[in-house]
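For reference, the structure I am asking about is given below.
The complex is shown incomplete by one protein chain, all other protein chains being positioned as in the whole.
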Amino acid sequence: MRRILVANRGEIALRIIRACRELNIETIAVYSEADRDSLHVRWADYAVCIGPPPSRLSYLSVQNILAAAQTYHADAIHPGYGYLSENALFAEMCAAHGLIFIGPSAEQIDLLGDKARAKDTMEKAGVPVIPGSGVISNQDEVVEAAEGLGYPVIIKARAGGGGKGMRLARDRTELLRGFDTARAEALAAFRDDGVYLEKFIPAARHIEVQVLGDNYGSVVHLGERECSLQRRHQKLIEECPSPAVDAELRTNIGAAAVQGVQAVKYRSAGTMEFLLDDEGNFYFIEMNTRIQVEHPITEMVYGVDLIKEQIRLASGEELGLSQTELIPRGHAVECRINTEDIRANFRPCPGTVGELYVPGGLGVRWDSHVYQGYAIPPYYDSMLGKLIAWGKDRDEAVRRMIRALDELVVMGVETTIPFHQAVLRDPRFRAGDYSTHFVDRWLKETKL
Amino acid sequence: MRRILVANRGEIALRIIRACRELNIETIAVYSEADRDSLHVRWADYAVCIGPPPSRLSYLSVQNILAAAQTYHADAIHPGYGYLSENALFAEMCAAHGLIFIGPSAEQIDLLGDKARAKDTMEKAGVPVIPGSGVISNQDEVVEAAEGLGYPVIIKARAGGGGKGMRLARDRTELLRGFDTARAEALAAFRDDGVYLEKFIPAARHIEVQVLGDNYGSVVHLGERECSLQRRHQKLIEECPSPAVDAELRTNIGAAAVQGVQAVKYRSAGTMEFLLDDEGNFYFIEMNTRIQVEHPITEMVYGVDLIKEQIRLASGEELGLSQTELIPRGHAVECRINTEDIRANFRPCPGTVGELYVPGGLGVRWDSHVYQGYAIPPYYDSMLGKLIAWGKDRDEAVRRMIRALDELVVMGVETTIPFHQAVLRDPRFRAGDYSTHFVDRWLKETKL
Amino acid sequence: MEFKDIKELILLVNATEITDFEMEAGDLRICIRKGQGDTAPIQVSPQDPALAFSDVGPASKGSLGLEAVVAPMVGTFYRAPAQDAPPFVEEGDVVAPGQVLFIIEAMKMMNEIEAEFGGVVEKILVANGEPVEYGQPLMLVRRQG
Partner (left out) sequence: MEFKDIKELILLVNATEITDFEMEAGDLRICIRKGQGDTAPIQVSPQDPALAFSDVGPASKGSLGLEAVVAPMVGTFYRAPAQDAPPFVEEGDVVAPGQVLFIIEAMKMMNEIEAEFGGVVEKILVANGEPVEYGQPLMLVRRQG
């Protein structure tokens, strides 16, 4: 590969451009009219405006992105996360136009993007899955299925993501109400009203396993990430490894992830998501067929550049890593720093970044597209940057993160820094004792 | 330890404060009147002005530093590098006043600070040393010694450092002229005109081994650093490991370093410096009894926080590391970014830092005390910060460093960034093919 | 810029009726404002030293009657329907609304771009066969009628 078009914006666009620079690969940035002053535009070798500010007219404009790739002679397109990264049609169109889509095949995206089919596939491959139903189309079916599984159950959208089209039902009444709203939400969000049921796992943790697969059947895993600290299904703090996973469980969950990935002949970087209950049982939820926001913590602990691996694998190289060589070192924590008012229900509050001080020193990493004087456009997500801290163990990583958060200065906009400072000082967090309910409960009992 | 006085300024003061924060140890910053707006003053729990701008009246004022330590109830003093870090009298006075000096004992500083005695000691301990003479006091002796060793020889000051009082002599005429000037220089710089001769090792590399020793006789080494890229004996770029050292040589040179360090019952972090000739022979030159400027590259590769280790060892803890666990991972490079005009003979040019952009992302570390709007005082050294890049191998580390240097923006002052950008792109550097003469020759043949 | 230049700028602002003058050196940004109404055009006599700045400022579309025709999509700009065919329009041509001005090729599709209003083609800003991005000005047309 000699020239890659980066079909994204913000910090992940910079992350990809950085990897390309280090690989001596040229980059083409694409940008909306709202992102003219963005760093990804400045840093790329070429930059092409692809539309007005709204994402659907720019970062989701398949035509303009493919035209930019062709006009500027790209060999490949890196979609980052979000936007077109899990769009099978886009991957197919890339192939049809002679462009390498840096990710898995369109068929794999298609299969794994359909949660019900993905679950079926994994179940057949021997990966533990949450007991659940097939796609349900009417109220009689849903009641029957729920009673078979036993309450509480979760209603989930087949095409879902980000918590949309998802409802918890503790009884028949909640089930019937939730079934209709979940279908309506799913239709609105994904143009697909297919929903299914899953047994609800209480006090569960959200654990995901990073995998890499090549075109020739080799697959490795790079351990797990703990992503239970979520607010309304949005991850806020992640760590690698999980404080709830010991070496034996890591081996087992890693083996299950590899088994599932091999069953679909997966190529590229991907993430197998699991729920982990308090007895150490784990259940496959879904597979993400893209790079994750939180990939840096795995990179810090395993010493592997995942973006470069994606690029290498997409260009047809063999996986250069063997499972026995992939030895985790220490611990890493990531805090997503958003421009949100934590005292006003985390309402996004874009503005212009004033004074900026970025912490440095041993084990501190900052992945961000903001700079002093940068006007954050109101059209996109509220993430300002990702602060990552590595330590020789969890305690050192957490203390280092607190030190770095205390140093970080972002003037001019409200940020979630105080939220992170408070959570990281919480004794339950320090003890590693939390599930996916932690943040919502913590926010209720804490005065920020 | 509950409260440490940091007897230094600039980036190393911040480095120490960061480590203390992560250890929950309070800090006392000391500062001269020129450093009132420095970050180390802002970040420490307490800050005490200790004198006017000139170092000899402030950062070298033993009385004011000790008074500050006592008045503000410090348990210990961390001297950083330079200033009082290798002053045996200061270490002794700390002890006399009930303060822990974070470093070795006064006797060890005294012994190892005397190059001739240090060499004797190491030779007796079985560490290879450069053939040389004892201290020489007259012209007859110097001629006799030089002829015994064979030309070329180097004249060195017993109390030397930073290239002062050092002269190369290729024949008798150069020897006699150099002898007088070296003695005069040594007297002026160190108030000690003791000089000695050493056989000159051509095309040599400057290799140093990081060691840690505790109060109970345990010593480990953390591999070597390659420090051959120097201009007028000032290091500019360092790497870990050295491209000239393979695993076998690392084991041998590491064992020699440990042997020497054990012979003096060394406690704390220290550095054994060696010359490595082009046949793989290595010779002890001197031991530095403090933390080195370039310690971060070792930290990145070995995953050990050396400042925290110094603090732990000084408080009497046992060495918690075993040699077999200390496995290097990947490669790290450090570029010292100075505010110097590389087109005017590297003349320091202090000023006010304007726009500042610090590179981030995987494997990039920035240790610096500067911030946007910081006025660099003209009284101290010209180092603005240290940019460190880690990679899974040397090639990745160097490419990442180039990427990071290309991102780094420091407006308002001249910097050595263009020098680093050019050297790192040089094919001989990329091949790892350089000795201590490289930079001076490179500067002659390169138009910057 | 030297000190005497800054001094001269101050005197200049003082001597004129300009109330607001901003400039940035890196990548040159100049902003001249006058009065509270904001819409009144700046009046400069040809003898005035401030005239030089009027060249630097972007031509106001409204006051000069010029409008830019911008690219509605990303692709390659073509002035003619085929390699050996004559261009759709030349500088100086009078064009009618709906008349094809140029083609943008995107993903092997030839997209004919038509004039939205009638006028005179004053300037063609992009050479034949060049890549263009969304919103890029391609032609300046003086609106008529």
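The letters A, B and C name the chains in turn, as written, and every chain counts its residues from 1.
By our rule, a contact is a pair of C-beta atoms (placed from the backbone, for glycine too) under 8 Å apart; a residue touches a chain by one contact, two chains touch by 3 or more.
Every value quoted in this text rests on a predicted model; they were computed, and no experiment measured them.
Shown chains touched by the missing chain in the whole complex: B, C.
Residue B:T71 is the one among B:T71, B:T251, B:N345 or B:T446 that touches the chain missing from this view. Here one chain is not drawn; of C:I6, C:A85 or C:M110, the residue touching it is C:I6.
Only one residue in the set B:E33, B:D75 or B:E141 touches the chain that does not appear here, and it is B:E33.
Residue-level contact of subunit C with the missing chain is found at 1, 3, 6-7, 9-11, 13-14, 19-26, 36. Taking the complete complex into account, residues 33, 48-52, 58, 63-68, 70-72, 97, 352-355, 411-412 of subunit B touch the chain not shown.
The criterion applied here is as follows: only the chains that are shown with their structure count from here on.
If touching chains are joined by edges, the resulting network of the protein chains shown is an open path. The leading chain pair by number of C-beta pairs in contact is A-B. Farthest from subunit C, judged by the mean position of CA atoms in each chain, is B. Subunit C has its Cα centroid 58 Å from the Cα centroid of subunit B. Between the CA-based centres of subunit A and subunit C the separation comes to 43 Å, rounded to the whole angstrom. Looking at subunit C, no residue sits in touch with two or more other chains.
Listed for subunit A are no residues, as none touches two or more other chains.
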